[in-house]
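Note that this complex is displayed minus one protein chain, with the remaining chains in position.
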Amino acid sequence: MLRLPAVVVNFKLYPQASGTKAVMLARMLDSVARETGASVAIAVNPLDFHQISEAVDIPVYLQHVDAVDFGAHTGRINVELAAEHGVSGILVNHSERRLTISDIEHIVSHARDVGVDTIVCTNNPAVSAAVAAIEPTMIAMEPPELIGGDISVSKARPEAITETINRVKRIADIPVLVGAGVKNGEDVRKAIQLGASGVLVASGITKAHDPVNALKDLVAGMM
Amino acid sequence: MLRLPAVVVNFKLYPQASGTKAVMLARMLDSVARETGASVAIAVNPLDFHQISEAVDIPVYLQHVDAVDFGAHTGRINVELAAEHGVSGILVNHSERRLTISDIEHIVSHARDVGVDTIVCTNNPAVSAAVAAIEPTMIAMEPPELIGGDISVSKARPEAITETINRVKRIADIPVLVGAGVKNGEDVRKAIQLGASGVLVASGITKAHDPVNALKDLVAGMM
Amino acid sequence: MLRLPAVVVNFKLYPQASGTKAVMLARMLDSVARETGASVAIAVNPLDFHQISEAVDIPVYLQHVDAVDFGAHTGRINVELAAEHGVSGILVNHSERRLTISDIEHIVSHARDVGVDTIVCTNNPAVSAAVAAIEPTMIAMEPPELIGGDISVSKARPEAITETINRVKRIADIPVLVGAGVKNGEDVRKAIQLGASGVLVASGITKAHDPVNALKDLVAGMM
Partner (left out) sequence: MLRLPAVVVNFKLYPQASGTKAVMLARMLDSVARETGASVAIAVNPLDFHQISEAVDIPVYLQHVDAVDFGAHTGRINVELAAEHGVSGILVNHSERRLTISDIEHIVSHARDVGVDTIVCTNNPAVSAAVAAIEPTMIAMEPPELIGGDISVSKARPEAITETINRVKRIADIPVLVGAGVKNGEDVRKAIQLGASGVLVASGITKAHDPVNALKDLVAGMM
């Protein structure tokens, strides 16, 4: 399982974080992890996965898998195939790729069987509590209205972080990451003080002028 | 709130339970409820709702609403509009109309605000536990492989009923209906003995040669 | 079939055009149609359909149906049920309710069989040409980036209107409505001069301070 606290960087399909540039960015983030000793993971698309996973030592997640078994499923991949490829974990139910609750449960339970981590994204404390009952490896709570924005969840919605952690703990002992608008070490420090086990970040790193220093700043917030 | 134990009849889009025939069927089921004193509700499509709700006294649910607020949403209805039309409740997340967990939470919390019941459908104990954290009015657990089939959940999967009820109760005190393959009073009696608060039934009534006697048999299982 | 040229008003799920207010708005638009002799139709949600269709003489369309036959389809309605309820037509594939090409073809061919009009929405000339091959009653081309905005398709994209009509005519003789940002009679006049058979409008009427005068202005552009 991912060492906590951790910074998980979602590459999305950003031009700065796809194809050849994704491999270069992954290498940069890998070097920061090695240098600082911080726990850093990345979530990439399946076409880029192979080359990235060969280039870095940090855990590489997929951004999505489908809730299907092997069979007649054109255009789908599943967690068993991801495991065969050596994927460390799966980002599940991101706000840009929402799933049904049955599909989340299918993916989480199959991932558990094949030893792959799951980070299930949620949008508020109530949904986080629901997901806790399914027992993924981690939960990442991101208020949708703050995703991609300039103000971080730590500053804008500290009470949502606290309430999420409290409601989740009542149901199962599952680490909670938070995300949305996370940009600097101060945002991370605040999140961790509120009880979070790390952050999920995307544009704050992938679109940063200097991703290496942006990540160094973030991980400093975990120390 | 729906009086429990209850039989909830999902009309789906069965030819025997749509349009003019839906109004006739609703009247038949209404007469059984009146005659037996049993708690019976029906779930209908939105085009048929108005004429059915004027024809019967039993609670009339919609089979689905969308998780949207009023606004630019062509081809959608929401729970606030359903409430204005006097809908008693909403069937949410049926296996033929699965929703994301965020949308389920949106519908359930908005329905609570406007005083409309929600029955959230689930497919197994783990998903039922997740949904319990969202606190709908009721949960209806239906193993998908048994829906529309000849053997009832009570007979084929009694342990799934027991486990669902146990896992739900640990999270919140929410009544659990069960469904899939329910055909007769014996199926209902068994379900209630296992701790269920009623059944969700579709083809067992809508496609019955004699729906009045089929429903009488079912409700006898609740007495 | 809808008399052309026509103004088709999409009520969406706007608060000003849902529930009791939808019935009032429909009556207002109906009176304008009667007074001016213009061809006006409205597209409403299925819960409001019954009361609106009893209140007005203008054609009432649904904003969406599903591409299913009668059967085990919880939370769906189809065109056959719509026909039984006396629906004049169906808005298909609106940008807020996109469908697969197979589903569009299913709905259009079934609607033809039961004598219900179809207006299939498209987003550009190429997609309009594709839809023409399926032979709906009408096509409504709306550049998505202009929907709900302040500048009309007639002014912002006249060449898209001309190209759409040309490409559609090469495949089949199907009337083309245009929409997006349509606000006044001048927008309508321009569209008709470019060869359109009318307009599809939503917020320009539903959110107008005075819908009666807003519609009078629009239909004046058709005279």
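The letters A, B and C name the chains in turn, as written, and every chain counts its residues from 1.
We take it that a contact is a pair of C-beta atoms (placed from the backbone, for glycine too) under 8 Å apart; a residue touches a chain by one contact, two chains touch by 3 or more.
This one's a predicted model, so the numbers in the text were calculated from it and none came from an experiment.
Engineer: Would you mind listing the shown chains in contact with the chain that isn't displayed?
Structural biologist: The chain that is not shown is in contact with A, C.
Engineer: Looking at C:131, C:165 or C:218, which residue reaches the missing chain?
Structural biologist: C:131
Engineer: Pick out which of A:64, A:106, A:167 or A:183 touches the chain that's been left out of the picture.
Structural biologist: Touching the chain that is not displayed is residue A:64.
Engineer: Check the options A:34, A:85 or A:170 and report the residue that touches the missing chain.
Structural biologist: Answering carefully, the residue with contact to the hidden chain is A:85.
Engineer: Considering the whole complex, which of A:3, A:27 or A:97 touches the chain not shown?
Structural biologist: A:97
Engineer: Touching the hidden chain in the complete assembly: which of C:66, C:105 or C:187 does that?
Structural biologist: C:105
Engineer: What residue numbers in chain C mark contact with the hidden partner chain?
Structural biologist: Touch set of chain C with respect to the missing chain: 93, 98-105, 109, 122-124, 126-127, 129-134, 167, 171.
Engineer: Counting contacts across the full complex, list the positions on chain A that touch the omitted chain.
Structural biologist: Spelled out for chain A, the touching residues are 10, 12-15, 18-20, 43, 45-51, 62-64, 68, 70-78, 81-82, 84-85, 91, 94-97, 147-148, 202-203.
We take it that only the chains that are shown with their structure count from here on.
Engineer: Just grab the chain with the largest centre-to-centre distance to chain C, centres being mean Cα coordinates.
Structural biologist: Comparing chain centres, A lies farthest from chain C.
Engineer: At least two other chains touched by the same residue of chain C: list those residues.
Structural biologist: Correct list: empty.
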